[in-house]
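The other protein chains are all here in position, but one chain of the complex has been omitted.
Moving on to subunit A:
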Amino acid sequence: MGKIEWAMWANEQALAAGLILLTGGIVGVAGQFRDWEFAAYGVAAGVFICFLEYPRGMRNKGTSVERTGQYCLTVCVKAFGPVTRNYYVRAGLHAALCVPGAFILPTVLGCVCLAIASIIYLVAAIRGEQWLPILPKKTEKRVEMGKSIAYPPQNPPPRPPPELRRKRAEDLEGAAYVNPIAVTANE
């Protein structure tokens, strides 16, 4: 299997897990289930995980595709430095966050998905991957190669005035300047 960056998949899985945990939590709180406090935790944890996982990291090979509007969150996540950059930390964090979800039914699914995401992050960390932010580059203006030669210019380019033109061998006297070495005609 080629050069797969596991972190990309782990990121998708973790984002999905966050959303599922959030939904399960909302269901538990809205329905006022027994032990709904765990559901409330699910809501909070789900929101936190969504914020953490929304900005995609930069890929080692190939173009990195940003998610819409991820720039602000990229800045926030980047601010935590090594804590968010290292995938071992993320794997551990997700493993820890998923545990309270196992206590009531609505959040069980979110818990298991998060556990899977944690495992994939662990694999990514073992392979030495890191989260690097995608920052907007200053794109240099590429020289436009010209749209088409459909409409060539009508007039020749402007010539300099006669005094500044190059001296011709046939007309040495009419020239505007004198050469130190004699000008000879082309053979």
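The criterion applied here is as follows: a contact is a pair of C-beta atoms (placed from the backbone, for glycine too) under 8 Å apart; a residue touches a chain by one contact, two chains touch by 3 or more; residues count from 1.
One rule holds for everything that comes next: contacts and distances are computed from a predicted model.
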| item | value |
| --- | --- |
| Undisplayed chain, where the name is taken from the UniProt record, one of "DNA polymerase epsilon subunit 3", "FAD-binding FR-type domain-containing protein", "CP12 domain-containing protein" or "AP complex subunit sigma" | "FAD-binding FR-type domain-containing protein" |
| Among A:16, A:58, A:73 or A:89, the residue in touch with the chain that has been omitted | A:16 |
| Selected from A:93, A:113 or A:134 as touching the chain missing from the view | A:113 |
| Subunit A, residues in touch with the chain not shown (by the definition above) | 1-2, 4-5, 8-9, 12-13, 16-17, 20, 23-24, 27-28, 31, 33-34, 56, 59, 62, 65, 102-106, 108-109, 112-113, 116, 145-150 |
